[in-house]
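What you see is the complex with one protein chain gone and the rest in place.
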Amino acid sequence: MAGGIESLTWFFIAVCTVVWLLTMAALGFAMLRRRRTDHADPLKERPRADRLATLAVSGLVALTAVILVVLTAATFLTGKSLAGMQGEGLVLRVTGQQWWWQVTYESDQPSRVLSVANEIHVPVGETVTLKLTSADVIHSFWVPSLAGKTDLIPRRTNIQSFVVDRPGTYRGQCAEFCGFQHAHMGLLVIAHPRAEFDAWYEAQLKPAERPSEASRQRGEQVFTSRACAMCHGIRGTSAAGRVAPDLTHVGSQQTIGAGTLPMSEDNLARWIADPHHFKPGVNMPKTDLSGEDIGAVAAYLAGLK
Amino acid sequence: MKTRVVLDLKDHPTYGFGPRMTTWWGTLAFCALEGMGFALVSGSYLYLAYLSESAWPIGAAPPDLMPGIVFSILLLASLLPNHWLKQAAVKKDLRRVRIGLVVMSLLGLVLLGVRVFEFPALNIWWDTNAYGSMLWLILALHTVHLATDVGDTLVVTVLMFTKEGRVPRRFTDVEDNGFYWYFVVGSWVPLYVLLYWFQRI
């Protein structure tokens, strides 16, 4: 959790716990305290006790009001400090899709625009600004350790900014119910030192490497000639589908199917053979490729680092 | 538990008019909730108009004024016979009540007839865009209220021409029907402005 939010959370937890304990203590005492007075007649008037109770209740209400003002003020101040992020920094466009994330690194030069899926690489210590929108239904972008949620709404653009302080991999997940596979709509944010990030960026900009081994060549051939290429694109080949994740450097990614499986050649093969086994209802159809073809495609893709 | 009588209601009446009756309050409650419905569609309409990127109305000329004007004038004019009818009901004047009901029924049917021409005068279909959907929804919603009360007026009219009409309590029903008509008229005024004039200003 980002710093300001974490301390705000602890503050709220502390205040609420104390309020709860005091209320329970009062209740416990009310139930258990010794009574001297006689209560045979429920309507017996007790003006003195009533006056005291009025005072006590009024005092508690006043105290409640004070606590609420403090809590509201704390909320407001934290909110302001979070909103006061400096500059835009790195600007990314994130488009939610059923059920994966399309991430576009914007640039003035068209050749430097980069489109990847489900993984966001960012430089450490710099502001990152996400422009969030959706291609279909409402999703919500949430990387718990970095910032709160922001919804991705069709035809609207929401902004979220954060700074990652430490290098590392941060897991995120879609947080707004978006249908069948809302559960498998994960993403990763990977923060590198600036130099490493730049290297990654340059590597990603390159088109896919042509395979040298025969089996992987076969894989490429199957990929581009069969149904795969209708949805997926691989820069540097004839595969130019746009409705599914771009796979130009898929082998360099950590997961398959928006966080459904860890990346490996075996897993790729299993995924291609029957994606619905792992992610029922996913928009990728089960293919009718032979076992051999699947192995070849998996080997080809795994090599696209 | 044992009881002891402290009050005798033998001579209290069995019916009254207006807020003395439970019916009147029931009608009022329905007016409140239906009024809320009108307020919410109007709010939704304004919300979409405010959000709209393109000019409002989207892709259509503003509605033609004629049918709406005719309708509104007739509707406002109906307040007079309605008031007259309500008074006749309170006075339990069966002859006047019958005349009033016939007049109100006819007026209601004419109003429904005019209403039919308002829909094409909107100059847009409900499935063209959200602006069209909104206009149709608002107009249809009001039409339902109109049709309901006209239907009720017809039934009450028939009722008052049968022997039931001689039952004094029935006059409270006539009065109540007139009360609801005020709501039908009153709710139309803001809707009319919204439907026909909002786009023009």
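Every chain is named by a letter (A and B) in the order it is written, and numbering of its residues begins at 1.
Note that in this section a contact is a pair of C-beta atoms (placed from the backbone, for glycine too) under 8 Å apart; a residue touches a chain by one contact, two chains touch by 3 or more.
By definition in this document, contacts and distances are computed from a predicted model.
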Listed names "Electron transfer flavoprotein subunit alpha", "Cytochrome c oxidase subunit 1", "SufE family protein" or "PepSY domain-containing protein", with the criterion being the UniProt name of the chain not displayed = "Cytochrome c oxidase subunit 1"
Hidden-chain contact residue, picked from the options A:112, A:156 or A:242 | A:156
Logged for subunit B, residues touching the omitted partner chain are 1-16, 19-23, 25-27, 29-30, 32-34, 36-37, 40-41, 44, 47-48, 51-52, 54, 58, 64, 66-67, 116-117, 119-121, 123, 125-134, 136-137, 140-141, 143-145, 147-149, 151-152, 155-156, 159, 164, 167-170, 172-173, 176-177, 180
Interface with the undisplayed chain - residues on subunit A = 1, 4-5, 8-9, 12-13, 16, 19-20, 23-24, 26-27, 29-31, 33, 35, 39, 42-44, 46, 49-50, 53-54, 56-57, 60-61, 64-65, 68, 71-72, 74-76, 78-80, 82-83, 98, 132, 136-138, 140, 142, 144, 147-151, 153-156, 158-159, 171, 173-183, 259, 280-281
